[in-house]
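Removed: one protein chain of the complex. Kept in place: all other protein chains.
Each chain gets a letter, A, B and C, in the order it is written, and its residues are counted from 1.
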Amino acid sequence: MEIKPGDLVLLLSSDGKTFLMRVKEGKVFGTHLGNVSLGDAIGKRYGEAIYSQMGKPFLLLEPTLEDKMMKVKRLTQIIYPKDAALILIKTGIQSGMRVIECGAGSGAFTIALANAVAPSGRVYTYDRREDFLENARRNVGDAGFSDFVDFKLREVAEGFDETEVDVVVIDLPSPWEGVPAASRAIRGGGRVSSLSPTYNQVEKTVESLKREGFVYIETIEVLVRGMLVRPNKTRPFERMVSHTGFLTFGRKVLIREWGAEEKEE
Amino acid sequence: MEIKPGDLVLLLSSDGKTFLMRVKEGKVFGTHLGNVSLGDAIGKRYGEAIYSQMGKPFLLLEPTLEDKMMKVKRLTQIIYPKDAALILIKTGIQSGMRVIECGAGSGAFTIALANAVAPSGRVYTYDRREDFLENARRNVGDAGFSDFVDFKLREVAEGFDETEVDVVVIDLPSPWEGVPAASRAIRGGGRVSSLSPTYNQVEKTVESLKREGFVYIETIEVLVRGMLVRPNKTRPFERMVSHTGFLTFGRKVLIREWGAEEKEE
Amino acid sequence: MEIKPGDLVLLLSSDGKTFLMRVKEGKVFGTHLGNVSLGDAIGKRYGEAIYSQMGKPFLLLEPTLEDKMMKVKRLTQIIYPKDAALILIKTGIQSGMRVIECGAGSGAFTIALANAVAPSGRVYTYDRREDFLENARRNVGDAGFSDFVDFKLREVAEGFDETEVDVVVIDLPSPWEGVPAASRAIRGGGRVSSLSPTYNQVEKTVESLKREGFVYIETIEVLVRGMLVRPNKTRPFERMVSHTGFLTFGRKVLIREWGAEEKEE
Partner (left out) sequence: MEIKPGDLVLLLSSDGKTFLMRVKEGKVFGTHLGNVSLGDAIGKRYGEAIYSQMGKPFLLLEPTLEDKMMKVKRLTQIIYPKDAALILIKTGIQSGMRVIECGAGSGAFTIALANAVAPSGRVYTYDRREDFLENARRNVGDAGFSDFVDFKLREVAEGFDETEVDVVVIDLPSPWEGVPAASRAIRGGGRVSSLSPTYNQVEKTVESLKREGFVYIETIEVLVRGMLVRPNKTRPFERMVSHTGFLTFGRKVLIREWGAEEKEE
């Protein structure tokens, strides 16, 4: 499986820096360790190396979903891989599904959604800001997922075009404003997920989910702690990301008389 | 989209209990709230309800990947959804890939892998214990993923049949024993992941990964904290799972002279 | 240093159970490992053992502050040692200080405060419930700290009798109701601390602290994670306490024109 023009590569330098690039004959990019000619990667395999004009090696790695998400050009805060991963598994998004994302932000999570529903599913991503939508479109394209995503410039108050979708993911400053539209768009048994940084947003979102008849509502936060592993002196890293956002989940019900008991813990 | 015989449903009782069942005419199962006839679900939609003979409602929800993983019959500790989710996103497993799992355990993560590589990819899962492998096979079948998985009874020391696979996931008491075989089976740029509960296992695993020439090695742990959301009295849950295991990741390199600098944090 | 009648001992059984008892000739208490005569401890030293009538050993340990707090008879949720410890160090409570506690609860934290201000300081603890106050008084007495504490039956709205105290600790369902009284009671540069389980309480408390002119306001939560340490298989415990409460701190200022810039992180 040789690397061809147009393939994405994650270049890893010997001092641990990474660069996500598309391979193209004649393309050169500058690094702190000298200029690298991307054409050199053509015909090589992932796991081999190319060299800067200073003779420094750059490993040719195959980008993972995490790499693609982390390397988008950011105009907004992004949904981080740790949160994206839990949203995907808990909403059960998979190949063939139709999913709405509101809003698109910088498109990092759009990439994760497209990756999950491909090749037969579809992502509809909405944003009210044209500049964000354009940036997201470019980022999704750069990651190679344009074929699976529709981009729509729209205020959430105007609702969504789609109905009977499998999942709606809400990433808005006022997520509860997206809940009624989400409720109308989701099919019975479909899932909603919302990500927001503050407790106050979570409280209002959960209230609106209950009002719209979602059930099995759950809120979590995901913490990832890195570990420094060395022979005979292994310990957790000294610093970590403490918080990105709280994740809320619910499932769409078609009957209105459902009055489940409150569960505490 | 009506529910048909053979479909999986997640039944949710009004007191928050869930049951993962396959719909079948004439099948009845007993609950603490009375007997439920699964045939009643036929022709209903997800999001509607059926009723026990005591008149108690059971919501018909569509099982997510998390539901399918958590409901396997367990002969072993399973890989939990939070850890599975991070392994999937960080190794970049996706539709069409060929993946080795070693060992199968109870098949919970096998289901997640099959779900990710379907419809065109394949999971090869190995275990040395025949009883575990049979249970895993049954669990994977119950979840509807038999078509995507090969089950192999084998000691890890004997190696794997496959080569040029995209990812190998190691879940063994002595994960480092699986690393040389993983290294031979993975293609250049492919990923390895190992999950283990103790720091001692992690230390030995990372040493063996370095010895076998894996790069971009990283160890993390994933913590999920639940939140009790109620109007004007929202707080984290009082108890949580503190630890399941540490996750280690690495990428396969084809050149041996790669001597990256140690990165501390 | 021999154990005398009237001394407190923490008895540790061989299966890890602990009992906090006051030594008294003729006193017998029943355990799952047989009856133990406390008179047997007289003349022994801490670190030695006495034996039940079944011949089972019970180690004679000296109770620490943590032991005394955890063994109070509880009519309420208590302030746990981890939270008490941070309150003590961050408010700088020490020998000789005068401190108000509002409310007394079961007296666990009252014991910690008395221990810190003894021998020359004083704790004034208020509660609106007579039953709680009586239980707290008994618990503080059992732990040997009666000489350092005044117990007062009082609604917080009625304010405190003391002025120019060094620290006020608020543990009320509506902590902000205690803030004005705290502000009047604390001397310039003195500290206030409040503990409450929900973020909603924290938000209102911080607002009231700002309104009353407290500065250097800080809110934290304290998590303690246990570790299972065994040769070659060491790992975090599988479960932990995720949440007890949030701790808020502030310092009393005597000038009103102080308008510090908001600090984000």
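Convention: a residue touches a chain if its C-beta (ideal position, glycine included) is under 8 Å from a C-beta of that chain, and two chains touch if they have at least 3 such contacts.
Because the structure is a prediction, the values reported are computed rather than measured.
Residue-wise, the contact with the chain that is not shown comes from C:T234, picked out of C:S37, C:Q77, C:S174 or C:T234.
Remark: the residues of subunit A touching the chain excluded from display are 197-200, 225-226, 232-244. Not every partner is drawn; the one left out touches subunit C at residues 1, 12, 14-16, 45-49, 57, 59-67, 81-82, 84-86, 88-92, 94-95, 112, 115, 118-119, 164, 187-191, 199, 202-203, 206-207, 215-232, 234, 237-239, 246, 248, 251-255, 258-265.
Criterion: only the chains that are shown with their structure count from here on.
Shared interface positions of subunit A, defined as residues touching 2 or more other chains, are 199, 203.
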